[in-house]
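Mind looking over this structure? Questions follow.
Note that one protein chain of the assembly has been removed; the remaining protein chains are unaltered in position.
Now for chain A:
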Amino acid sequence: MRILVVEDDPLIGDGLKMGLGQLGFVVDWFRQGREGLAALSAAPFDAVVLDLGLPGMDGMDILAAWRQAGQDVPVLVLTARDTLDERLQGLDAGADDYLVKPFALSEVAARLRALIRRRHGQSVSRLVHGAVSFDPVARTAWLDDKALELTARELALLELLLSSKGRVLSRELIEEKLYGWGQELESNAVEVYVHHLRKKLGAGFIRTQRGIGYALGELQ
């Protein structure tokens, strides 16, 4: 899942990028308000972590601009201000959730997953398709109750496919969901990961829609 982080503090921003990366998210981090504002429409982000005190443009203004433009991406607001007034103001401006500093990285991850799940209309956190199940918190996948050995990218692709049931995902979209800006990407990377997953989960698990992209295979 690809997350946009807009945070001016170098230590918090770096920590979110590294930490969320380890927790299975693909993170793009911007320190300036205006850059963050523009970034959202440039890639298919699943959620946004937005700090309110930003140079250049205030977090609240960015949020208002996004909502005005019809962006409905879930936004988790980070704030150092904890008065009720300020929290309400944030929620009214279109934030989906907020965290008051200092916060735990694991809580940011949990809330992001909950926001994304809610957006996809899922109420349980474990994703299941046939004999394959995936736990986004533990970052573990099972085939017939047997834990699978998958790399981070393979898990990310599996999560993406399981959370997009019934949809065909283009190769470009998969690339954008799996790689942040600035990350190196082989031209046939998606094909390689699809190949690996098919080997481990069965050839019919991923269906190729020629000329369009990939989707979950039909259940037998």
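Simple rule for what comes next: contacts are C-beta pairs under 8 Å (C-beta built on N, C-alpha and C of every residue); 3 or more make two chains touch, one makes a residue touch a chain; residues count from 1.
One rule holds for everything that comes next: contacts and distances are computed from a predicted model.
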Checklist outcome for this item: Matching the hidden chain's UniProt record against "sn-glycerol-3-phosphate transport system permease protein UgpE", "Cytochrome c", "PQQ-dependent sugar dehydrogenase" or "histidine kinase" returns "histidine kinase"
Checklist outcome for this item: Filtering A:P102, A:G121, A:G166 or A:G182 for touch with the omitted chain leaves A:P102
Item to check | Contacts of chain A with the absent chain, listed as residue ranges | outcome: 8-12, 14-16, 18-19, 22-23, 31-32, 54-56, 78, 80-81, 100-106
